[in-house]
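A protein chain is absent from this complex, but the other protein chains hold their places.
Chain lettering (A and B) follows the sequence in which the chains are written, and residue indices restart at 1 in each chain.
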Amino acid sequence: MPRPVVKEITFTLDGREITAPEGMILVDAAGKYGDTEIPVFCYEPKLGQPVGACRMCLVEIEGIPKLQTGCSTPIRDGMVVHTQTQRVHDAQRAVVEFLLINHPLDCPVCDKGGECPLQDITYGWGPGTSRFIEPKRHFKKPLELSPLIAIDRERCILCYRCVRYSQEVAEDYQLVLQQRGAASYVSTFDGHPYVAPFSGNIIELCPVGALTSRAYRFRARPWDIEGAGTVCAGCTAQCNVELTVRDERVLRVLSRDHSEVDDGWLCDKGRFSYQAVHAEERITQPLVREGAELHPASWEKAIEAAAAALKKAGDRAAALAGGTTTNEEAFLLSGLLRDKLGSSHLATGVGGEQPLDVVRALADPKLQATVPDLEFAHTVLLVDCDPIDEAPVWDLRIRKGVRRHGTKLVVASARPTALDQNAAATLRFAPGGAEGFLVALDAALSGDAGNLGGAASAAGTNATAIQEFADALRAGGEEVVIVYGDRALRGSAGRALLNIASRLNLANVANAGLLELPSTPNGRGLREVGFAAGHGPGFSTISAPGHGAEAIASGLASGDLHTVWLHHVDPLRNYPNRPAWEKALGTAQTVIAVESQLTDTVREYADVVFPAEAYPEKEGTITHPDGRVQRLRQAIGHPRAASDVPGSGVRALWQVISDVARELGHSAGTAIAGAVVSKRVFEAVPFYNGMTLDGIGGRGLRWQEHATFEVEQSDPFVLAVPASLPAKGESELRLGTFRPLWAHKDVDLSPALQFIRAKQVVELSKADADARGIGEGDRVEIGNGTRIPGTARIRAAIPAGSVFVAEGIAEHNANVLTHGIVEVHRVGPGSTDATSIPIQSTPAVEGRAEMPPSAGLPIPPREVT
Amino acid sequence: MPYDPGDDVVVIHQPREGAASGTFRAFAATLKGLKMTFSRAVEGTTTIGYPEEKTPVYPRFRGRHKLHRFEDTGLEKCVGCSLCAAACPADCIRVVAAENTPENRVSAGERYAAVYEINLSRCIFCGYCEIACPFDAITLGHDYEMADYNRSDLIFTKEMLLAEPLERTPLRTPDE
């Protein structure tokens, strides 16, 4: 879809000729090109069309008798604007006076005080005193709008920002304005808590202190704090954030608006899970297992133990990396294993390994879509992924495209996604049928009727549905962005995806292409710096490829591999097939773990534990799924150990790996500073060549824009029909898993997010539920042999025969179920305690019925005193 | 021709030689001086016996800070707004606020100062904190005896600032 074309025009602002792009909103043009600030409250371009409610931006335009709102007036050639006349000043002063008559002026106790637009505008444009001597409007305050947000209705100036955000950006349709006139107030319709995946953004949007963060409540004033820009490493979306730091503690996370990454929004996980950084439970010093127990140890001892184990293991050592692993750490660790120990058993994702030619072809810059493409493409195709759980801000980005630019969304997934309501076409296949779907879609696009039927039934759907879906995909236009999760890439799925891309001619269409959703935040970076079994830095070929994750588990279990280094990885929680990993880790001679808390993996199996850095403590680079190399900047110091002996606390992980390498006599793998490692990464990866940390700066650098990466072009692959899914009995269901947004160890440790911690839910279709006598909220058990309990949740959009359970959660994790075919039984009625019903990350999937139930939180009715 | 300075030179007449004038010259000036000394001696002492006695200070003297409570309810006036810290040119005030709860109501507002520290070894007693305070919770008192042996003891906490000034200067006991 063509991006808007801008034409320069000239208009007059306070007697000066200003040149600006045509159609730009006057407030923006005056600020950006005219160096004139026009005050605004309700205007926020990110929220869509201006509403002109606050009337703060009134300006005089020659030829129009009434004052006009600058926030809604696009500039035109030859327009003459006055912002400094007495008439404008009077109007602005009047509006400030009006806004302040019902504003309590409790700035000293207000969290917004000092960074409050209302304060600033009052100082700049207000009358200085008030003539209002009547009693002000009173509401009971402060109230919980949700467990995360406090609302103070007295301070509200009714600018509509939060309501518009809820209605038009997040599209959860929860916030509304109640009553009218001077008695209006913001609330949810029936007073239930405003719980949504993106609710925290309204705190940043609020131009007064009406909506404040409960987690940040009274923690600091703006002059007590420092802002530290970095990148949130909580998920793949890698939103740019600014951390609010006071006394070496992160107190708040704000968005650092980057239109090509996050569009200025954050999810609540990214916004509130910073509390885990300062959790009591954090491991702050190395631990070494002596006998059956883990004991605190000195760094020297821990490094010695780790080095000895690795030396002993030699090429029988393996390493897994994930989580917040930086490119630098991955580069050093893969170098240590590959160059010193001769082992290429390096795995990152939970997905299967693809052949090197597919990996290289998927990294082709020509096929690479970017995040803004999600918004402007003709068609966006989601393949077996739900952005709200894996890269939440992409969900908002896609919604924005559909709402404002007419982007067509088509969704093909096993589990219904949060975006289904916005989709022009949806296709449901059976859990595990992604490979079959991709092969079938390729066949449908190429007109290969033979493959189509077989592959469609292997995906658990039928040829007609796939053909209709393919037609819908083609109908929108040539700019197609395909978003796929790396979990979908099993077997021939990668080749099928490449085929689809070539059939849609994505390589030759600008603003179209593929966008991967890796299962680990820095998945792309780890791969590109060579932390992979099959290739070296920059996808270079290596002589002896190693094992992938599944093979590492079986190798450890069988004794072929001896030692495993778990870098920010918790296989028992985050990898499929927990029993296999329990066996693997139990059999392994040494398990070296880099971890921030005592997980099951650490407590039961780790022999050497290095304390992990949290992302605000890290220095290094990570790579966004669209190839943007971004910098993590250290915002706070490393925590000290309990003993408080200097140097005994958490250390930088590049330094730890470097120390282990030194101990092993691998001088090439040692470094004296993090920046040295970064430099080495930029030299080792061909397409990172020429990058510098300064060049990356705060906005990141997409390597595709500066470097080339040649991929040998091949004809479309000839694909075989994948094996059909295992048969299931009449009473059995096909098991699919999903990873809820809140299934993260940092959420578990953040006090503010406890109410929304992911618990096990068993999602099943109405038909299957009825057949088993299961009602919404009932307690059920699911499994085949091994069983786990959960709460039943009936969703209309799930096809009969499939059931979905959450993985990656702390208790009753789905990864203990090793069978793809399960049975579900009701064990009892649901709890009457409303708080026990898990709140899902997808509040509005199928309309209001799926809105989170009122969690029984104390939101008293409005009281006017 | 001999040199004649003319009117430019003032001729000074030497005192006359002699015993009486010599004696006068030797003692009279001294006695004159002593007259002043002895006359002051009978006036009594004018120095102050610090520390037993203290110089009165002017009413607007800016000494050690005090935090105040409401007299009726006993709640602290300070709400922990940190405006004093913002105003402080020496950056010697640190405030960490917390929220009042119905069980633990400390101040009259929504928040209170959980930590309120003034580093008096840095303070320049400018009084800006007093001006900045929107609740008249902090004032500068008349207490100026703050010397101590340890820098860290000069960091005054909220409890110390709320309490009456300590008698810090050692006094001579009556039998000393």
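Just so it is clear, contacts are C-beta pairs under 8 Å (C-beta built on N, C-alpha and C of every residue); 3 or more make two chains touch, one makes a residue touch a chain.
Note that contacts and distances are computed from a predicted model.
Only one chain is not pictured, and the protein name UniProt records for it, out of "GerAB/ArcD/ProY family transporter", "histidine kinase", "NADH-quinone oxidoreductase subunit F" or "Spore germination protein", is "NADH-quinone oxidoreductase subunit F".
Across the entire complex, contacts from the unshown chain go to A. In the complete complex, the hidden chain is touched by one of A:184, A:421, A:554 or A:784, namely A:184. Note on the undisplayed chain: of the listed residues A:52, A:117, A:222 or A:545, the one touching it is A:52.
Checked against the hidden chain, the listed residues A:12, A:72 or A:284 yield one contact partner: A:72. Residues of chain A that touch the chain left out of view are 49-56, 58, 66-67, 69, 72, 90-91, 93-95, 97-99, 101-102, 127-134, 157-158, 160, 176-177, 179-184.
Just so it is clear, only the chains that are shown with their structure count from here on.
Measuring from the averaged C-alpha position of chain A to that of chain B gives a distance of 59 Å.
Interface residues of chain A facing chain B in the complex, by the touch rule stated above, are 106-109, 113-114, 142, 217-221, 223-224. Per the touch definition, chain B reaches chain A in the complex via residues 79-83, 85-86, 95-99, 109-111, 134-135.
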